[in-house]
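So that we are looking at the same thing, I have put the structure below in structure tokens.
One protein chain omitted, others in place.
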Amino acid sequence: MIVKGMENPCPNVLPLNMNSSRKQETVCIFGTGDFGRSLGLKMLHCGYSVVFGSRNPQMSSQMPNGAEVLSYSEAARKSDIIIIAIHRDHYNFFIELTEVLHEKILVDVSNNLKINQYPESNAEYLAQLVPGAHVVKAFNTISAWALQSGALDASRQVFVCGNDIKAKQRVMDIVRTLGLTPLDQGSLVAAKEIENYPLQLFPMWRFPFYLSAALCIFFFFYSIIRDIIYPYVNKKEDNTFRLAISIPNRVFPITALVLLALVYLPGVLSAILQLYRGTKYRRFPDWLDHWMLCRKQLGLVALGFAFLHVIYTLVIPIRYYVRWRLRNITATQVIDKKDDPFITSTAWLSDSYVSLGILGFFLFLLLGITSLPSVSNMVNWREFRFVQSKLGYLTLILCTAHTLVYGGKRFLSPAALRWYLPSAYILALIIPCTVLVIKFILIMPCIDKTLTRIRQGWERNSKYSKSALFRKSDVSSKAECTWASEL
Amino acid sequence: MIVKGMENPCPNVLPLNMNSSRKQETVCIFGTGDFGRSLGLKMLHCGYSVVFGSRNPQMSSQMPNGAEVLSYSEAARKSDIIIIAIHRDHYNFFIELTEVLHEKILVDVSNNLKINQYPESNAEYLAQLVPGAHVVKAFNTISAWALQSGALDASRQVFVCGNDIKAKQRVMDIVRTLGLTPLDQGSLVAAKEIENYPLQLFPMWRFPFYLSAALCIFFFFYSIIRDIIYPYVNKKEDNTFRLAISIPNRVFPITALVLLALVYLPGVLSAILQLYRGTKYRRFPDWLDHWMLCRKQLGLVALGFAFLHVIYTLVIPIRYYVRWRLRNITATQVIDKKDDPFITSTAWLSDSYVSLGILGFFLFLLLGITSLPSVSNMVNWREFRFVQSKLGYLTLILCTAHTLVYGGKRFLSPAALRWYLPSAYILALIIPCTVLVIKFILIMPCIDKTLTRIRQGWERNSKYSKSALFRKSDVSSKAECTWASEL
Partner (left out) sequence: MIVKGMENPCPNVLPLNMNSSRKQETVCIFGTGDFGRSLGLKMLHCGYSVVFGSRNPQMSSQMPNGAEVLSYSEAARKSDIIIIAIHRDHYNFFIELTEVLHEKILVDVSNNLKINQYPESNAEYLAQLVPGAHVVKAFNTISAWALQSGALDASRQVFVCGNDIKAKQRVMDIVRTLGLTPLDQGSLVAAKEIENYPLQLFPMWRFPFYLSAALCIFFFFYSIIRDIIYPYVNKKEDNTFRLAISIPNRVFPITALVLLALVYLPGVLSAILQLYRGTKYRRFPDWLDHWMLCRKQLGLVALGFAFLHVIYTLVIPIRYYVRWRLRNITATQVIDKKDDPFITSTAWLSDSYVSLGILGFFLFLLLGITSLPSVSNMVNWREFRFVQSKLGYLTLILCTAHTLVYGGKRFLSPAALRWYLPSAYILALIIPCTVLVIKFILIMPCIDKTLTRIRQGWERNSKYSKSALFRKSDVSSKAECTWASEL
């Protein structure tokens, strides 16, 4: 869709040439509320002639200049396209207008206050009330405020659906003339979905958001106890300045690693479930289904935390505290004439821990980029599986290894315990290591073979399952096979 | 659209099977210029039979092998699809061909030299000249060079529009066979927009670009005066090496902050204007409209500068100058046996300034990602407002606080003045602080309530505005209410 040319409202239409190039089309709008008036004003600007239909035409002042206000039936007679900017509760008066509205195009722009408020969509309800008319659903995703201000920064997409192809086509032309992008969503069956659309607020992001908030808060207080309260109680040190960088830079990587592991946990659980049940033809429990559906969002939240960790780590040498400590270590070394030999094993540990982290972050970023809608739409199932599964597990392995090597020599040493609390990163390793161990077991040939067969439709308790019949007619068994082994 | 499969030119067509699977379709091309020849060559490669129509068929040498060259009327008789690769100025000869072209599909591929050159689009003009033909606009966004070289890295999209659905469908099938992606843009009304499209060069990016260039240049010279000329004049210090990193790293964050504030300034101004006028049904002045339309671009330019600031800051410890200074400070400290106590308040200031900057940059990056077309198309108005308004103001607050804390104890101290010039970052804070203060006033309950009512369509000077009539029939008042409060 030509998006750029549409930055200007109705860009090509100049009052002068407009009249010459097409005869001024008349559009009728039922309803003089805010949306009706805003849409009318916009249409007037774009060269349409607008007639409003109202219950009390005399009382409707403040209408846009140039628009007529008539009674419903008079207004309807003036045009064959009627935009219904009226609440669904008031639709019953259409029954009286059935005759006037015969063969007219009715554009339902209504929205509800909550998702699935009525059993059928408003547009389908309208189509039932006025069976002789061609009902088209459109414009409900556009706000009156946006029409008014011209500030259509967000989606200019207008979802359009309807059973009559010609009627839909005419409405789509109007949408285009107003400088918006029509998207054909098919027959009126799609109306329900279109009506629910503008009411959502990031439905798939809620679980990842609350989960990561909970993890952050837990590890934040855990770190405060170990790094601020413990030194204060034991050595009267004031470490509160660590709240700004040191503690976030401990909490963020931990949250990222745990969330990343939680992306791969449901896949592992579902494999165990399928192995246990011996079939893939039974639904997973609801919580597992929901979890699997928001893996992408979980992964992206994890990526956000990983990104913060990277930047917080890179600013370390700029910090006053770090510079002050480096100065003092050097000064002490010089004054005490201590020897400072180079320890190769420390250099190895320090460098490989950093390197693993960088490579893990890089692959993580690649995963994030491939989950951008425009990128993931360009890859097919085989490629998507390859990226999300092979690269995904590699990322998890690298990030877990990064954390393990970070621990290095201190790992599980009793000296690291403070008030019997282990370092936070040790807690962070529990879920990733569990996922990796189970995965490792699942890809062992004997288990993997059974799982692959189950995922190709084989069932443990079926007498026919091994017959040639199924396998021959299985259209996509080969491809399935590849996918399954990639999971 | 299947984009990958199209990397190869006409990938599925092999000379052998082509003949069997469909009878070689003949396409006629009027015009033997570069575009006509390139398109003809491409069509020959993809299995079409091509006939050229020319004014002087005898003189047209150098035509692709396998293509016939005939007179216009003879060529037209050979095919029912005729591609018009001729300049609009020469269209008048079509009048003689009206009979031959009756019921034919004419594909207008022409472009103009400047935007809105003629009152109506070339395709509509052609349709007026040959009323019996089905005119379809297509291929004008593709370059002859790209057709020739096969290097279609850019958009493979071919915008198609036309009044006859069947004619359009046939042209779209040809587009697809050539390995391009047809996009149905509706009826011939869209032709004007499609013709303007290839002539644009980032129209919405110009204002942000010039504005940021002006800001950069101003602050660049301001910093040169304070940081290079002043020390040279007063202490004969040669600080020119600061031109490479130190000064850019002062100019870029300032430009980023000012531009970010300018993204939110027009929203604040329009709210004041609506409050003053007491209605939302009057257009904003043109400059404000234009400003509001390029807010996204302003924000993205600001993000670019913020990104540069981040990298320039992170390389600080690698720089020779910084390492040299650190060495010397430590050396002096040791030699003079000075005490270097740890100052907690400095650690707090240093860490929280960095931390605020990181969080601000992170949110800024999120805003940037949500403005990618494929992402913003996936969110509805409610979600878009949430991200762009709530997160946007949070970003502005964090970045302003980052700059304020950076100033820290030196803020407004007279010692920082050089030749009566304050530090550059103090100038940078003027606009952001102004925007935040006005915004703070606007969200106070009493003012917010009035503003919300105005944005729902209420008008101060209207006698009917409070009547139940309007509110009942306002389809989207609830949703509007939420949006308004989020602004």
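All chains are identified by letter, namely A and B, in their written order; residue positions are counted from 1 within each chain.
The rule is simple: a residue touches a chain if its C-beta (ideal position, glycine included) is under 8 Å from a C-beta of that chain, and two chains touch if they have at least 3 such contacts.
On a predicted model such as this, the values are computed, not experimentally measured, just so you know.
Asks: For the chain left off this view, which of B:R206, B:R283, B:R323 or B:R460 is in contact with it?
Replies: Of the listed residues, the one touching the omitted chain is B:R323.
Asks: What residues on chain A make contact with the chain left out of this view?
Replies: 3-4, 116, 119-120, 124, 159, 165, 183, 185-187, 189-190, 192-194, 196-197, 200, 203-204, 270, 280-281, 284, 289, 292-293, 295-296, 310, 313-314, 316-317, 326, 329-330, 333-334, 340, 342, 344, 346-352, 354-355, 358-359, 361-362, 365-366, 372-386, 388, 455-457, 459, 462-465, 467, 469-480, 483-484
Asks: In the full complex, which residues of chain B touch the absent chain?
Replies: 1-8, 11-12, 16-17, 20-22, 31-38, 41, 55-56, 59-62, 64, 85-87, 90, 109-111, 113, 141-146, 148-151, 153-155, 157, 169, 172-173, 176-177, 182, 197-202, 238, 240-242, 244-246, 248, 304, 307-308, 311-312, 314-315, 317-321, 323-324, 326-328, 330-331, 334-335, 372-375, 377-380
Heads up, the rule we're going with is that only the chains that are shown with their structure count from here on.
Asks: In angstrom, rounded to a whole number, how far apart do the mean CA points of chain A and chain B lie?
Replies: For chain A versus chain B, the centre distance works out to 22 Å.
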